[in-house]
Structures are given as structure tokens and as C-alpha cells.
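Excluded from the complex is one protein chain; the other protein chains are retained at their positions.
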């Protein structure tokens, strides 16, 4: 049954990718159907799980022995507990909605069958990731989602930017994957196994140094997958992929895999306070980093990508807090899955109606033309900024509270950072909202792309349309998933919070402790709301009160840096790309001249030597005769001499 | 006397080679089919070997032994352990694909203007006289001859017999590299022929030099054995037994010298940095199927022999050399990968990638752990399949455009999606994506290396990042982007023959990636034998988890960290 959960979408991927053109007309429905089937299986399992009492809800099924080598046993086996279940429902649920949305969004794309094949592949890999019962199988899912992400970011391969972005995403992820691999090596040498249960249950026996090393390596992996500093640079570029992909993979599910990994490995981190501290720091830094980037981007998807980074920073931070934070990390992850997927789908809907324009400076006043999109996007917006009563409010508030509860100076710093993050979140999301749906209709006068901003132009090119856009509401098949997600954004948080149901649900897996915050919960909530108001106010002051210029002003130093993703790519370029290029070039030279040169040199030496010797063979019979006589004479003389002695 | 299965398996392609060569010049197609049939029949026999092989049985099975040169104790001795059986199967498996992929590689050129195509010998006689010269027959006969020799090498348990075939396979390889090049050469016809012959001579001399050193060591081994045992022998089982019983003793320096003699030859063949430079030339100039033959089949003899002869016969010297060998292997891994990134030629890129992979294999062998060596053996097999997939598709690509330069491509995905897709799968296998076969072996090698030499293991892990870099850069530059060149616009997708070659390879990669167990079960006992030869035991984990053998017990665990205590 659990295997079926992975198998169904995998089958879909295989059929769609190998099926050929025959499936071009029906393939997307097949893909959607299989995603839905997988969701149905997940739901059935969920309800059967609810029937058990809390301690016995976990299920386990071993399919076969995968890599059996002396002392190294890896199985293909699945483990479905409350934590996995949460992910399964999120992945298949949001996944199905996005499949549905894509039916509309990708309607005119010639590669639609391939697209749905990749989407199914992604679902299978992501489910494998969360269902695996050991780290090696998790690694398979981990790289599998990386592959799916690579394929989907680069879906429009004919665009060089998309191909580059895809490659970059895969490479940066590979760095993280190397971390996961090393973590597995460490587990293997420490525990002799890397299955979850034995490793986690005996984590306490290992030395703290070992656990710290494992924890840091797991964190590296999480950083790669979840776009955390310092491996964050790929997420912004990943927006080159079709928008449903950004919604599913780069907002709702795949990028949160890092949070899953850290939560799953909670036992390791609990024994390694140093590693936890690094986790918290990474989370806090990324939280601010992403938020700042989100403030400066004019590309709607990139602004949302910055926001994703920042929100995952929240989750990582919460996961780094230990048992007081795991459940909240996952809770925020789920609510974020709803509202961020909804926001991305909304963005996709806007782009759909605007000839794939992504520059928000060429939007404006769209609420009249796209009422459904406006409402659903607006609800997602309210949820993400943490408007009281909506999903984001509950989950984010809990994290902020837990951050204060960390205790000591750290607690105060973390609390302040999370509050600051909340304010910035409110600011950039309000900015997106205002620039897109309010204000004057800037797209009317900006039909042609401005030549001085070539970086935002290519999107329009992909479908070869340059005419002035005629904003219109998207078809039903696209709006329905948005509406469903909007419901989730509104109610999920309250549902989870009611009676602490979510925390109780996860408690058997992740453990839970009540943090003891130095400030009261009410104070935190008040502070959060104040931060929210400040953020929204600032954004309104800047973007709502006066018209937004269609060409971005130069901005101050920070804005310009943030526009360039706080110079992350410049750093990468200078340090890694050009350094690497020089290294490989010089190595190619060395290989040719030195290593191969030595070989050819040896050959040339012998060649030269024999060239000299060849001169003796001058072709004159008489000179040969002389050497013969000479040789004979020498031999005779030598023989006589020997005799004499 | 039981049926000499191994001899027949190895003899069949030899007979096939003679038969193919004897086909009249006009019947080229018949020669191709004949070669294919023989290679498939060999595959069947190799499969029988694999099935008949009993993992729990004796170390060497299906043995045959006949006196050959009795004065020097040389015997015709064959026998396979799990490693040999797996590699024989790999060889027999790949040859039909090589033949299928090279179906048209040796056809005489229809245009008389450039006649030096098939073979340098034809040069000058403008109208190729097909009645006299038969390049097609020769091409396929040589491939089968190589197969026969490689099969004997994998099965030989007599050191001298092994040596003979180890060296003899250079001869057909020399003609295959030097005689048959790509349809179009970037540097023009004349220059192409020149570079081809350069590559062939370099290949031959390099490997001959290694073989010469090995010959000295082989003779040395005979002398040592006749000193110790009274009667010299080349028989591996006999030598191993004597070694284990303490009858065969050699001084430390003798052992080291003999080890080096063998090792250098194998390191050249493998190839290990810095003895690798012949490989990019040979693989670059040869046609893609021959490049596969070199890297996926012939080179495996080198790593195989390290495992079988170097470790088995000279355990102490192997241990003595381990730090240096590991260092060189590590350099190979990173250096090969970095150079692959810097290549502008598709085939040379694959060649450098192979150097990186051979580094992994040697790393696994000399890590002296069961994961490392088991992984290394699987790596040999899986690398053969994955490189074949990547290289053969690259060959199809090159044959369409007539250029090996990466810069001449771009946007192929748009016009030939199946070609691009299979190329990507081959590339992903090369970068060891989980789910495809090479991942299993690479991970085992890394785990095995890490558990004994953590630093080496971690540095080698950087190789997997670089692998992603060169594969994806290659894919991006050739397959993605807009179609800018008219030659690419007209590029046809894979034909049925080409698909028939690639699809089974891809299927095998997936199948073995998901379910490598049958193969690893055959290999494991052989690895344990090798480890006991070198008297090594796997390092034990520091905090072994006692009861993970019981699957039901472990999952009722309580989340650790209850009650905290580890944090303030």
C-alpha cells in the first residue's frame, strides 16, 4: 500500500515519458488522474492511521533488499508515520491541485506530455523522500526531486537562461547532496547502519562530536535543497521554470525537504547543541536575506522566491530550536505550502493574462480584470503576512514565540530577528499586492519592453507575443485550484491550532516540549501584529500613496545589492566560476604540456637517439665492411688478450 | 571431464572472428550479421556461466587445467570467481551493442574523393577496390578477436596465460584505433589520419611498455616460486595456497618490486593518473563503439587484474603501496573530472570522465574494505554500461553532424528529443544519479573508502559534484538552447537500429540501479576471499546498533531527545 503511493506517480512518469506522441492528447489527464489516485491512497492511509492510537500509528513495509554488501545493508523499505503522513497529504494534495492547474496553464505548450511526465516523476521522488525508512533511500528521493526540479526548471530548454538556471540548481543541490552523502558515511561508521530507527534511537550513545559532524552535514544538505544561505543562489533563477513548477516544487514541497530532513533527524540534533546553533543561525540569516531580496525584486516570481527563502528560513530556525520548535516548523511548512502555492498560482494566473509579463512595474490595477485571482491572491497575501486569524498568523506566531523561548541572549536575538522578518514580510508582500492589483494600469503604456532592462524581457519572447496585453481572468481549471488553496490558507492554521491538534499529531515522532518564553504569548502576538502594521504601512507609504514608476529607480546601495540577490551570484562568479574556469584551463594546459609532455618527451628522446644512430646506416657497403672488419678485429684481439691473461 | 564452458565461451568469438574475416568482400552485410550472431551466442554462453556460477561454492569455479609448456610450469588454466564471472558477462553483454552501434562505421566510403577513410592502407588507390580490401569484415572480426582475448583474460588463473592475452589484445585494438576513424574529422582528412595513427601508436607503445615491465615481474614471480616451492608455477590458485600456507615466501624488497611490475602495467591499462594520457587520444580518435570497447571492456582488465593479481599475490606490498595508490586514485578522480570540464571535444570529455571513474574504482580496490571492493567490482560493470550508453549516443550525435566539438552543437533537444533524452540518461548515469546503476557502486566505493580513510573519502566526494558539472555543462551546450545551425535543424532523431542499441542499455541501468542484488551476491564472496588474501577486516562501527537485523523490533522506537537534558 505504501509502495503504491510512490509507484502510482512513478508509473505515470514512465508511461508519459516513454509513451511517445500517442499520449500527447490524453497524457495530461493521465498524469492528473494518477496524482489524484496517489492522493486518494494517501487519504485512505491517513484515515486508517487516525483509527489507531497515537503510539501505534507508524506503518512500515519492506519491499526488497536493495544493496546488500557485507556489513552494509540498504533496503527499499518505507516508513509511514505522522510526520511522513503530513508530507504525503501536502505533496499529493497540492500536487494534484497543481496538476489540475497545469492542464489549463500548459494548454498550448507542445511539450505538455513531457511536462506532466516530469511532474509525476517529481511526485514519486518526493514521496520516496518522505517515505524512505533509511537515509540512503531518502538520498535517492533527495536527488530524484533534484532531477525533477532540474528537468522542470529547464523545461523550456530552448531558452538559454532556463537551461543555465536548471544546471545551476542541480549543481548547487549537488553540493548539498555531497553533504548528505558524507552524513551517511558518518552514520555508517558510527552506527554501522543508516536506517532511521536504529540510528535515531541510539543517537544518544554516540559522542557529541560525531553528532555535531553528522548534524552539520545534514544541515549542508538541507541548505542545498531548501535554498538556505550559503547555498541559496539557485532558487531565484529556478523561477525560469513554468509557474506551476515554481508553485509545487520551489514553494510548497521540494524546497521544504530540508526542514523535513532536520526534523526527521531531530534525535541527532538534540544531541548536538553546536549543530543546532548553526541551524538556527542559518535559518535566521536566510530569513532576513530572503526577505531583503524579496523587497527589491520587480519580477513577481522572484519576489515570491525571495519570500519562499525567507519563510523556509523561519522553518529551519524553528527546527533548529529542538523539540520546542519541530512541530511548529512542520506546521508553518504546511500552511506555507498552501498560501505560497496559492500565491504562485495567482502569479501564474496574472502572467497568463498578461502575455507572460513578469515585471510588476508593468502590472497595476489588475483587480478589476481578474477578480478571482485577486481574491485568492489576496487571501494568500493576508495569510503570509500573518493577518490575525489566518493560517500564517498561527504558524508564524508560534515560531516567534518559540524563538523567544530559546532562552538567554540567543532567545532575544532570535525573537527580534523573527519579528523583524515578519515586518519585512508584510512590507514586501504588500508591495507585490499593491504593484500588481492596485494603482494605475501601467501595462497600457509599456507594451514594448524597455531596452534598458533586458533582464526582464525574455519571458514575453517565449510565446512570441509582443502586443499590448489584454488582462483577462484565467479559465476555471486554473481558478479552482487557486480557490481550494485559498481555503487552505485561510483555515488550515486555525484548524491546526485548535486544541493543539497538529502538535499532538506530530508529538509521537518529533517529540514536543513547551518552550518557556521570557515574554508572555500575548505580548508576542501583539508585537507580531505591530510589526505587521509597520510593514504594511511602510509599503503603502511607498507604493500605495503615489504611482509606481514603470522603470525602476536607481535606488540606494542596499536596494541595488538586493536586486542582484545581495551579490550572491557575483560572489559565486568571482570565487567559483572564474576560479574554476582558470583552474580547469590551466589543468588542461598542464595535462597537455606536462603530463602528456613527459610521455611525448620520452618518445621524442628515443626518437632523437635512434635518429642519430640511423646516421651510421649510410648505405655504403664499404663502410659496413669496415665496421665488420673492425668488429672482427676487436673480437679477435679481445679473445687473444683473454687467452694471454 | 566436464564440459569446458569457459574455453568454449572464449573460443566462440575467436571462431566468429575467423568466420567474419573469411566472408567474401561483396557480402558486407552478411559479415555484420554473422558477427552479431556470434556475439549474441557468446552472450548466451556468458549468461550460462553467470547462472552456473554458485556464489556459495568454491572460490574458482568452472575450472579447466591442461599442461601447456610444462618446462616452465605454464598451464592452460581457466576458472572464474564472482568478479571474473561478472566481468565476463559485462564483456559479452557490451559487444553486441558495440557491433550494433558500429554497424555502418566500417562501410567503404561511397565517395571516391576521400578514399583514405576505412584504413590508411587504402590511401592512394582512388577507386577503392572493394574486391580486394575488406574493411568491414576486418572491423567486425577485430572486435570479436578483442572480445575473445578479454574473455580469456578474465578467466585465466594462470599468470602467464593471463599475460599472453593481456598483451595480445593490444594488436587488434591497435588496428581498430588506427584503422577506423570518424566519418569526418574536424582537422581534415589528412590530419585526421595522422592523429589517428598517432593515437594508435601511443596506445600501443604505452601499453607495451607496461607489458614489458610486467613480463619481467612475471618471470620474477616464476623464479621466486621455483626457489620457494622447488618447482616453478604460474598457477594462481597454487600460488595463493602456497602463500597462505607460508610455503611461498619472498623478501620484502622482492615482493615490492614484483608488485610494482604488475601494478604499473595495470595502472597504465586502467588508466591511473599520471599514466592516463593515452586514453583521451585513443578514445578521441577512435569511433564511438571502439571507444566504448576501450574504456568499458579492455580497460577493465587492468582494474580486474589489480584486484586479482596485485592484492592476491602481494598482500604486504599492496599494503605498503596503499597510501600512494590512494593518493594517485584521488588525483585521478578530481583531475579527470576537472579536465573533463575543460574539454571542448565530446569524446575526449567522456574519456576524462572515465579517468575520473577509474580513479573511483582503484580507490575502492585499495580501500581494502568489503564495501569498497564490492563497490569497485560493481563499478566496473556499471561504468561499462553507463559509459557505453553515453558514448554510443554521443557517437550517434557525432555521426549526424560530423563534428566532435561541443561548440558545433546546441538545441538538439528541440529537433531530436529521443536522442537528447537517452543522452541525458547516459549522462545522469555518469554522474551517478540515485536510481541508476552507477550510484550504487559509487556510493559503496565512497562508504568503503570513508570507513577506513575518512579524509580520502570526503575529498573523493567532491568528485560527485564535479561529475554533475561536466555532465550538465555538456548537456546544456549540446542539447539545450535555440537551434542556430542549419545542420542541426535537419538532424534526424534516433533510428530504429540506434534505439535498439540504446534502449536495452538504459533499461539495464535502471534495472541494476533498483535491483543490483543478484550481481552483488555473486561478487560479494569473491571480495571476501580477496580481503582474506590481504588479511584485512572491515573497520567496525564505533557504536554498532545491535538489533537492526530484526526489522520488527526497531521501529517501535521512542523519539530520542525526550526529557532533553542535552540543552540548557
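Brief remarks on what is shown
Note that the chains are named A and B in the order they appear, and that numbering of residues resets to 1 at the start of each chain.
Just so we're on the same page, a contact is a pair of C-beta atoms (placed from the backbone, for glycine too) under 8 Å apart; a residue touches a chain by one contact, two chains touch by 3 or more.
Everything below uses one rule, namely that contacts and distances are computed from a predicted model.
When the listed names "VWFA domain-containing protein", "proton-translocating NAD(P)(+) transhydrogenase", "Amino acid ABC transporter ATP-binding protein" or "NADH-quinone oxidoreductase subunit K" are checked against UniProt, the chain not shown comes out as "NADH-quinone oxidoreductase subunit K".
Here the chain not displayed is in touch, across the complete complex, with A. Annotation: of A:409, A:556 or A:617, A:617 touches the absent chain (contact as defined above). Chain A meets the missing chain through residues 614, 617-622, 625-626, 629.
We adopt the following convention: only the chains that are shown with their structure count from here on.
Remark: chain A and chain B have CA centroids separated by 36 Å (rounded to whole angstrom). Within the complex formed with chain B, the chain A residues making contact are 17, 58, 60, 62, 64-73, 76-77, 79, 114, 133, 136, 139-140, 142-144, 147, 150, 154, 157-160, 162-164, 166-167, 170-171, 174-175, 177-178, 181-182, 184-185, 188-193, 195, 197-207, 210, 266-267, 270-273, 276, 322-323, 407-408, 508-511, 513, 580, 583-585, 587-588, 591, 595-596, 598-599, 603.
The residues of chain B lying in touch with chain A in their complex are 202, 205-206, 273-274, 276-278, 335, 338-339, 341-343, 370-371, 374-375, 411, 413-414, 417, 421, 428, 433-435, 439-440, 443-444, 446-447, 450-451, 454, 457-458, 461-462, 464-465, 468-469, 472-473, 475-476, 479-483, 514-517, 520-521, 524, 527-528, 538-545, 547-548, 551, 554-555, 557-562, 564, 566-568.
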